[in-house]
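With one protein chain withheld, the remaining protein chains of the complex are depicted in position.
And then chain A:
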């Protein structure tokens, strides 16, 4: 049981900064909200970097006990390698989306305050706060609250344009997410009843393979899967992610689903005993494999660019679940590789998918439509956006050098190392299908436009640069030497050893 560690105050700050910023932006409104949001998200990136550096230097998780009370009475914030890595990823993506939003979500000149920009900037901060809470939270109920906040912040961003079609698809999202919440809440109630705590570290000691724990785990997992849209529970994701404005889509696809995944890892790797977890993991990975194959295949046949990208998210989420049976297979070396591979997949997908949605939004905005078959001329009008899409696509396919390649290579070798070669086949098959849909978009946008088509309006350079920068980060992740990713192993329970 860890108390407050040196540097623990950073965690409080990481949480308090966006919350304070949101309240301030809400009070001051208008253009000030934009300035506050940019400042807070910039500072948040620095802070996330400091937390990661601190965890890496200490080689141990940071923790902070709120009010000095020990769990189960008090609440605990903690940052292990997983949390630090995801926090940094989220901070960078949020900052990029904020910079992207400076053009699309600027308050129109001559107006004090406009509804859409005001909502965008305040809820962007709300999203940042809830993501920080979801990564840093140390007990399952706090994490639940963070996840609910996240759902609502994400919904508000997704409905920003106020079109009826948006409301319809986001309502689907809300409804399904609420079913997930109910299941999750039932699970927490069971756990609390059985063990008298929801603190993850305490639960890890107390929970065994008993009936309430297993039932609770099944309920909570099902709830989280509904929120993550794991195939076949993905009905809400494509319309919700494709219908939102580009900046919101980038956040929804890149970050919001990952928060639920971190929670799932906390449950499966920390709380659940290895034996039942090892038995359930292949089931989840099997669904992940189905997500990869079916999602990619459907993406390949989409006629709208944004739906294509959304189905690509359905597929890429599947890769995350492949790590579970590999981490739980009981081979320490393969487990370390799979763990890193899974987290790297989450991070590189966050950058790549955000880049993809932003550039798809730019292309759709300039052409006035997003029909994949009629993208001709986009490459000439906005080369940077198309290059960003292409680079992000390379990372999703797993072409070296890119973060996606390293992630898939690690998962691949872990699969072969533990004798589970069928996951390797899925990883590779998914890469081929991914290549297919990325190629469709690139080949289409690089052809010459039909002579009669109106010249697309070239977009502002700034947003294009942001999309390109995100894509470059997802590629650059593959150039970082593997050993420097030791960060993500910090605080991971080693099977058969002490947590």
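Here is the rule we use: contacts are C-beta pairs under 8 Å (C-beta built on N, C-alpha and C of every residue); 3 or more make two chains touch, one makes a residue touch a chain; residues count from 1.
Definition applied: contacts and distances are computed from a predicted model.
Among "Simple sugar transport system permease protein", "Electron transfer flavoprotein subunit beta", "NADH/ubiquinone/plastoquinone (Complex I)" or "Carbohydrate ABC transporter membrane protein 1, CUT1 family", go ahead and choose the protein name stored in UniProt for the chain not displayed.
For the chain missing from the view, the UniProt record says "NADH/ubiquinone/plastoquinone (Complex I)".
From the list A:233, A:346 or A:364, pick the residue that touches the absent chain.
With A:233, A:346 or A:364 as choices, the missing chain is touched by A:233.
Which candidate, A:111, A:145 or A:428, sits in contact with the chain we can't see?
Spelled out, the listed residue whose C-beta touches the missing chain is A:428.
Would you mind spotting which of A:21, A:137 or A:280 touches the chain that isn't drawn?
In the complete complex, the chain left out is touched by residue A:280.
Footprint of the hidden chain on chain A, which residues?
176, 179, 183, 209-211, 214-215, 217-219, 221-222, 225-226, 231-235, 272-273, 275-280, 283-284, 287, 294, 297-298, 300-301, 397-401, 409, 412-413, 416-417, 424, 428, 431-432, 435, 439, 443, 448, 481-483
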